[in-house]
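Just one protein chain is left out here, and the rest sit where they should.
Now for subunit A:
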Amino acid sequence: MPEMLSVKNLRIEVTARQPDGTATNLVLVDDVSFDVGKGRVLGLIGESGAGKSTIGLSALAYGRGGVRIEGGQILLDGQDIAKLGLRGIRAVRGARVAYVAQSAAAAFNPAHKLGRQVIEASIRHGIMTRAEATKRAAYLFGILGLPDPDTFGERFPHQVSGGQLQRAMTAMALCANPELIVFDEPTTALDVTTQIEVLAAIKHAIVETQTAALYITHDLAVVAQISDDIMVLRHGKTVEYGSTRQIIEAPREDYTKALVSIRQTMRQEALPSDDAQLRVAGMTAGYSAMDVLHDVSLILPKGQTLAVVGESGSGKSTLARVITGLLQPKAGAVSFNGAALPPARKDRSREQLRRIQMIYQMADTAMNPRQKIRDIVGRPLTLYFGMRGKAKTERVKELLDQIEMGPQFLDRFPAELSGGQKQRIAIARALAAKPELILCDEPTSALDPLVAEGILKLLLRLQEETAVSYLFITHDIAIVRAIADRVAVMHRGKVVREGVKSAVLSPPFDDYTDLLLRSVPEMEIGWLERVLDGRRVVTQVPGAAMELERS
């Protein structure tokens, strides 16, 4: 009996057209082979550009942007999908193979009700009548843990939360009872406490329906919970392919070993100090009538790192906006080196502005795409120190050295750099001002794990060299463990727990911190079941497990 999905020596290419009219062939996927049996889950893992999504979509004979299959075979239940023709492919899509996208918020049509979209494929392919499909959708909403399964389909996509949408998308894929489902990073855009629920729901649904699945992610800890086998991909090639147990517990390749051992660094915290660099006291702030921060107080000692951790919507970024003076608080004060800072940016002196710099999550959008690196990094040198000409160039070179990039980058544009390099340039720009405090707003969350690790190490090294303090905003507990001296846990605009790292991350916990810590996936098989079991007995935090709205 043939496997449900059998991919043999798959090769996928795309023709990239340069502005000058020349065309080059890029190989996106090169000689990849794997099998997925009924009721089995194969995890595809790798950094961005590894070809994971391309492989996943090829199982539906779909290629984004002119991507084409150049070699090899994709056999669905023994049948070569390349030989199906347009009609044959349409009959496969949605009926026999279904796809769950990373961003359900974008993948649902905003103009139609959820239920209509969920049952659409089943009806159009003539698999079920409308009544049967509606009944099955309600059943699926139920096993996916959605509220009011019978009426959930009556809602519009904007009327439910991000985590609910992601589960609705899984229901949409499962509805027609497909033989194979491709999950493309289905939990990446979710908060950890939401991710764990969606993950559990997906796993439960796969077991219930005995469908085969491809599970694409960049997070090895996540894929360890859900898949039977794992394939590690890099630059379109297979690095390692084996059972989940073998990959996690006995990886053979260096790249896999690096992925498995990532995030196991932990820094000893610095000694508590009374010499405060930054002190936020009784801060309440928000937009128009709505308060986002409620009575927030924090202390960041000189030369140390304060990690502010929380989920989306907890007010982390608003806190950074208040500290930089971009947003004026309604109450409370910010003091820097013991002296009060004027609340509005325009009332601060240039010297006060120089001492606090910022690094953003999206280095891409935080740089002028039309400026060369020398201008981007050189600008604060001219602004704060009046440097020009040769002296400025020399200083920019020094800074590029400090961030482990060479002078060859001076005349490049941001678009010519990788994501990690762009973030390094953003760090160099912040350093150029010789700041005493750098606010880091999720600087690594848009980066691949290994690249992110490099950025974190760089930040730690720079702190040792320049004694700069960091206020590090993140949603990732592993990063907190790796770099923080002090930790503040934020939930719905309040600081629920604050102190030195060892104290904040050790029991006894408050309910929210406990939930947050338990929700971070660990690189350990069976973790998900263990946590879910524990969660049922130990604590039910009122409201905390509910997803926060995303818009």
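FYI, contacts are C-beta pairs under 8 Å (C-beta built on N, C-alpha and C of every residue); 3 or more make two chains touch, one makes a residue touch a chain; residues count from 1.
Quick note on the criterion: contacts and distances are computed from a predicted model.
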item	value
Per UniProt, the name of the complex member that is left out, chosen from "Error-prone repair protein UmuD", "Thioredoxin", "Peptide/nickel transport system permease protein" or "Dihydroxyacetone kinase subunit DhaK"	"Peptide/nickel transport system permease protein"
Residue, one of A:F108, A:F141, A:F183 or A:Y215, that touches the chain absent here	A:F108
Residue of A:H218, A:H475 or A:R518 in touch with the missing chain, whole complex considered	A:H475
From A:K52, A:R136, A:R234 or A:K316, residue that would touch the chain that is not displayed	A:K316
Which residue of A:G72, A:G94 or A:P414 touches the chain not shown here	A:G94
On subunit A, residues whose C-beta touches the chain left out of the figure	57, 60, 62, 64, 89-95, 98-99, 101, 103, 106-112, 117, 120-121, 124-125, 156, 158-159, 189, 286-290, 292, 312-318, 320-321, 327, 361, 441-442, 473, 475, 492-493, 543, 546, 548-551
